[in-house]
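The complex appears here without one of its protein chains, the remainder shown in place.
Moving on, here comes subunit A:
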């Protein structure tokens, strides 16, 4: 199982070599992998249909209870079959569709990696690994949407898709972690068994909302739907794969997967149908207004995602059954339609459906696929879509919450659906031939085999509904809903309300089909309203983020050293001062008892010299004062039992003064550049910092927080280090490595100094 999931990544890594070997025919070789996977997963079908589950587990990060475990039950098997099955046709198709494209190997790498991530996502039995695969699909889809990266629109759409889905992913991660901690395990199969723990916990509302944000962003629910139509900037095989059958359904998958542990609450039964129904209708309405074939299909995908969310939200046995049926039907017809759209675009050179006509005679096989798939989408008997739609009506009629609201939107959507189905099935293929940018021709074999097979499957499933039912759908319903009683598929449900609704929607749909051009023209004014839609909010948010970043950079990275210093010092005073005054009792001490005369003189000398250094206008005066400070400090070391420090300080101070005298006099005079106000401000800051350190030192000398560790060095210096100068022993023995580091720093500084001097010398020679 692990190999099955990861094989996509492995093959993706091998693509560059394979491409060199096989060139244009590589798609046939690559398609073998998803085809093989389809067979592999199909071999589980009898077992799963019998009600079994396959559970495989590998330890990944055992200390964090993260396992790489995979669960194959009805739901994940259905998704796995769709992903690998449709993936086979997509790979075949892409090789022909993108023939000769210079980035083709890159495309194969991304799409294979995507396929593997998607398989991992639906098969994962651990919330954390599920999330990892979830994000991988976002990233690979970013690469795929932005495949034509030299186009601005493509890059923008890719970024939009990424930001929306990954933003939602953040919420999802928080939700999953909360859920895992409430349930006490990250294993999905265990979480599903104690849904009551999650539903009864106080965090339930939070968990649900976070997870819904994640799934809604991925599955493009209103108001986060705008990225999906824009993602149509991707090459058509990508749209067919990601945006119809697989990635966008990841959100729906997760909802279905978590239904046993999150569902069956009032919140679930209200939020999901509400957003789902709104998305469903919005999608279909927008589809009706579009003329670009890929846009139409993208919007109908929104409709499908909304429908699925709604059905899962309704959550009755019938609704879940309808959801699974609809999911399968939609994957079959939508992938097929997208591929048809790609063939039309490829063949005619336009994506505008109003500019095509009379192609049936030139592209017979494509026409066949298009008609079957579009009729399935419209929900016309005897196609599989019809069964799904009947069940949808039944489920909505039976729902316990928002019933009439859902029913109105569903019927309206179905009417528009009939019209759209008609437009796609008939407009490009019948009627008068229209002039198109390039001369139309039938798609090559690699490009018609996919849509034709998938569309035929849609017909077969409609005619022989017990095949999908026994094969996979009842198992899928079991894994989402649990034990069911009366789920079965049939074309004929008898003369009942759903059938009446179907007939009514077909009748109105036919009218809408004939009035397509006229009504669309009447609705043009809506463009202005839609300009204020959620996408505008996204753009505003993006602008706002840029503005904030620029503002923050302007304020923090202003380029003035003194403002950086002031910021650091203010932080220092704030943090150290706060700790000092809240945790301890700092007070000024004037306890100079026992100070000897010479010590007092040295102390006063140091302070005076420092003040002179800070105020003098003469460079020489400043250098001399600094020298006085340095030698004064050296005397302090000597007086207070630190002869080594005294010696070093004298040496270093001598060198420093020499260096300053040598270099500073090649620099300009001291200048007073700051205004009086600036000087006052700096003086205040300086005195504040100075006072802070005085207080700190006064407090510190009275305080002993821990026993000093020096005793170790004192005791072991002679026995262990064989040295009688303890400071020296510490430096060259106990802490020798630190000293080595110090030498290294000095050597680096020396190299730097040498390089700068040398560089100048050579510059002069020129």
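Going forward, a residue touches a chain if its C-beta (ideal position, glycine included) is under 8 Å from a C-beta of that chain, and two chains touch if they have at least 3 such contacts; residues count from 1.
Here, contacts and distances are computed from a predicted model.
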Legend entry - Chain left out of the displayed complex - its UniProt protein name, from "Na(+)-translocating NADH-quinone reductase subunit D", "Glutamyl-tRNA(Gln) amidotransferase subunit A", "Cation:proton antiporter" or "Electron transfer flavoprotein subunit alpha/FixB family protein": "Cation:proton antiporter"
Legend entry - Among A:35, A:576 or A:636, the residue in touch with the chain that has been omitted: A:636
Legend entry - Touching residues (missing chain, whole complex) on subunit A: 559-562, 565-566, 569, 589-592, 594-595, 599-600, 603, 606-607, 610-611, 613-614, 619, 622-623, 626, 629-630, 633, 636-637, 639-645, 648-649, 652, 655-656, 659-660, 663-664, 666-671, 673-674, 682-683, 685-687, 689-691, 693-694, 697-698, 700-701, 708-710, 713-715, 717-719, 724-727, 730-731, 735, 738-739, 742, 745-746, 749-750, 752-753, 756-757, 759-760
